[in-house]
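For this depiction, one protein chain was excluded, whereas all remaining protein chains were kept in their positions.
The first chain written gets the first letter, and so on, giving A and B; residue counts start at 1 in each chain.
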Amino acid sequence: MNSGSEPESVSLQFQIERLHARYAHALDADKLEDWPNFFTENGRYRIATAENEERGLPLPVLYCEGRAMMRDRVQSLRHANIYEPQRYRHIVSSVLTEKTSATEARSSANFLVIRIMQDGAAVTFASGRYQDRIDLKQMKYDERVVICDSRRFDTLLAIPL
Amino acid sequence: MNSGSEPESVSLQFQIERLHARYAHALDADKLEDWPNFFTENGRYRIATAENEERGLPLPVLYCEGRAMMRDRVQSLRHANIYEPQRYRHIVSSVLTEKTSATEARSSANFLVIRIMQDGAAVTFASGRYQDRIDLKQMKYDERVVICDSRRFDTLLAIPL
Partner (left out) sequence: MNSGSEPESVSLQFQIERLHARYAHALDADKLEDWPNFFTENGRYRIATAENEERGLPLPVLYCEGRAMMRDRVQSLRHANIYEPQRYRHIVSSVLTEKTSATEARSSANFLVIRIMQDGAAVTFASGRYQDRIDLKQMKYDERVVICDSRRFDTLLAIPL
């Protein structure tokens, strides 16, 4: 991965890690309304399981195409009865980046999401990898695929990862 | 965040991530006596809960102002009866940095601290975020606020995070 001159690669890495970090902090601060703004107007967001990805099964756990659909999703979440208020903490590491054209880059990264329950207990909520296509002009996700290691899902997985 | 030219931002990011990494390695290697040296002479260190921070309650779990107070803290810890020797492992990610003046920067980062018990079991000890003000001349923390996701604290949380 990573074509181009090295200063360019270093700069690309910096910008993409920054995008991933801002995304993580927004979700962890429960700023769900900001979430669609990390995507291009027609950007796609998909949560899948590693098992289905490997088998080539097109069965996402969650799929959103375009910011409008994402905003709807957030609204539903806000109006849903969530029985237990909770916090999330994203840990993102091992970010690989590659510029694929003058206006697009790809990125892979590992993630771990911790959920903190009402009683204070912290559990591993999800782990996996992000596979992203990034619009370099807007520095937004044109596509973010969240591939979860486990196929065991909590109904609350509806919350963006 | 991040004003200024991009090479400057990349350099700032590098230096601050390096500071965070050295801090984490020092604590994980049980070099508690080095801990105050990551702060400016009058630097402040505070552990708070996300719940209290959001409510604006000024009730830190732990508060130290100045290196002298931090050194006292370390001495007490060394003389306390700790029943179970243990190890910690810090995972720090999603570091955001912003230069706020010629001599100061701010940084936010996510953390996860794993505690390894005497019998070998590893548990999530704490998760949360660091909110830092950094003195760029000394490359030390002028203020480090550790905001823990959980309000459930082990008495041993007295150990710096």
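Here is the rule we use: contacts are C-beta pairs under 8 Å (C-beta built on N, C-alpha and C of every residue); 3 or more make two chains touch, one makes a residue touch a chain.
Everything quoted here is computed from the prediction, not taken from an experiment.
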Which residue of B:47, B:74 or B:92 touches the chain not shown here: B:92
Which residue of A:42, A:76, A:103 or A:124 touches the chain not shown here: A:124
Absent-chain interface as seen on subunit B, which is shown: 10-11, 14, 18, 20-22, 24-25, 28, 87, 89-93, 112, 114, 116, 119-124
Residues of subunit A (touch criterion as defined above) contacting the omitted chain: 2, 6, 9-10, 13, 50, 91, 93-96, 108, 110, 112, 124, 126-129, 149-152
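Everything below uses one rule, namely that only the chains that are shown with their structure count from here on.
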Centre-to-centre distance between subunit B and subunit A (centres being mean Cα positions), rounded to whole Å: 26
